[in-house]
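Input: a single structure, listed below in structure tokens.
The other protein chains are all here in position, but one chain of the complex has been omitted.
Just so it is clear, A and B label the chains in written order, and each chain counts residues from 1 on its own.
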Amino acid sequence: MMNEEIIIAGFGGQGVLSMGKILAYSGMMQNLEVSWMPSYGPEMRGGTANVTVILSNERISSPILNLYDTAIVLNQQSLDKFERKVKPGGVLIYDTNGITKHPQRTDIKIFQVEAAAEAARINNLRVFNMIVLGAYLKLNNYLKIEHIVEGLEKSLPKRYHHTIQANADALKIGMDIVKPYTVLVS
Amino acid sequence: MELKDIIKPENLVYKRTECLTDKVLSYCPGCGHGTAHRLVMETIEELGIQSETIGVASVGCSVLSYDFMDVDMTGAAHGRATAVATGIKRCNPEKYVFTYQGDGDLAAIGTAETIHACNRGENITIIFINNGIYGMTGGQMAPTTLLGMKSSTTPYGRESALMGNPIKITELVAQLPGTYFVTRQSVHTPANVRKAKKAIMKAFDNQKLKKGLSFVEIVSNCNSGWKMTPVTANKWMEDNMFPFYPLGDIKVDGELVKK
Partner (left out) sequence: MGELKLMKGNEAIAEAAIRAGVDAYFGYPITPQSEIMEYLASEQPEKRTGMVLLQAESEVAAINMVYGAASTGKKAMTSSSSPGISLKMEGISYLAGAELPCLIVNVVRGGPGLGTIQPSQADYFQAVKGGGHGDYRLIVLAPASVQEMADFVGLGFDLAFKYRNPVMILSDGVIGQMMEKVEFGEQQPRRTKFDEPWMLTGKTPDRPHRIVTSLDLEAVQMEKHNLDLQAKYKTIRENEVRFEEIACDDADYIMVAYGSSARICQKTVKLARESGHKLGLLRPITLYPFPSERISQLADKVKGFLSVEMSSGQMVEDVMLAVNGKVKVGHYGRYGGVIHSPEQVLCGFEEFLSK
């Protein structure tokens, strides 16, 4: 049985919700059951935003979760909040940009993706979230890349379809730069 | 000559319009509502639009107007008649839709609905009876009650410092681009009845031409609420109401009338 429970969290404007949307669309392309549950409201306008995405081959029960298989976190607040919400043996992916207090848990798998730095380097900040998503895809092989591209087509308005190639390239960058992080036990 | 020789079609000088029911009016003797009802229904009869008309009654003395007007009608919640009429007209643009409202309904509790229906330029006709008082509930102060005028909630007369000022909502809605025809009439003399009839006819004609909202105020007496005889009430209306609520067209064919 396949059941993947993911939280993506960061600042509003980092593309957190749309990253979740692309995952959900991609899951739908593969005939999986999907749910996408955002935090909503004024907190999103410049504040923190998060979205819970569930992909499963069974009917999804609760769209609201307390623990996750994977947490993708993009700022310090989200790291502080969601590191402890990863199931033992689960995965934490984070961007080191702006992080001063790194993860501490040793019972989960932790990965870093320097997506903000990479997006700045290639001078295309808009694809930041796709680099992050690429990191996730590298670690999980249940979603096919062509379905992700289809998901992009579905979730992007037509006027942005010329950016699909750049986004697909960014996914590959994320796959290349993601690296494991080992917590040093003192 | 016997009675049956007199009652002949050729001797008929006046009759109930077909668009009023046989039901006896519930209004006080001397009240303007009866005449206003008749004028609206006569207009509908003359235009031949009984089967195409849907009316909206409001809350107040005219709450039972749907019993007297022989057209399909609905009773709206207090103040909401123009919203109800909007719902009817938007879904049935081919129908003639009118509201029949008093001053408490239209200019106090229903001010928002009135202003916004006018501002949207809903293609409806509003008949607004202004008698400066809450008649049905027993003569309380209305938004249109004149300064100094006594009512059961202003027993010593309306004071602006305490109770605010009477509102000229008709002048107010005339300022809105959505209104096409705005007028103030009365029905207390035969001459005024004829003018009011003409205005109501124009208001329904505008609807046919899809010109936007027509708003016909009828300044009326409320001899019971004012605690006067019908004759003195009409005199008091001429002396006190008309100076503050002057009769005449305020906006015609979408243009404000220059005074």
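Couple of notes before you dig in:
FYI, a contact is a pair of C-beta atoms (placed from the backbone, for glycine too) under 8 Å apart; a residue touches a chain by one contact, two chains touch by 3 or more.
These numbers were taken from a predicted model, which means no experiment stands behind them.
Screening B:C31, B:C61 or B:V84 against the full complex identifies B:V84 as the residue touching the chain left out. Interface residues of chain B with the unshown chain, by the touch rule above, are 21, 50-54, 56-57, 63-64, 66-67, 69-77, 80, 83-92, 95, 112-113, 115-116.
Considering the complete assembly, chain A touches the hidden chain via residues 21, 24-25, 28, 33-38, 40-42, 60-67, 154.
What we mean here is this: only the chains that are shown with their structure count from here on.
In terms of their C-alpha centroids, the spacing between chain A and chain B amounts to 64 Å.
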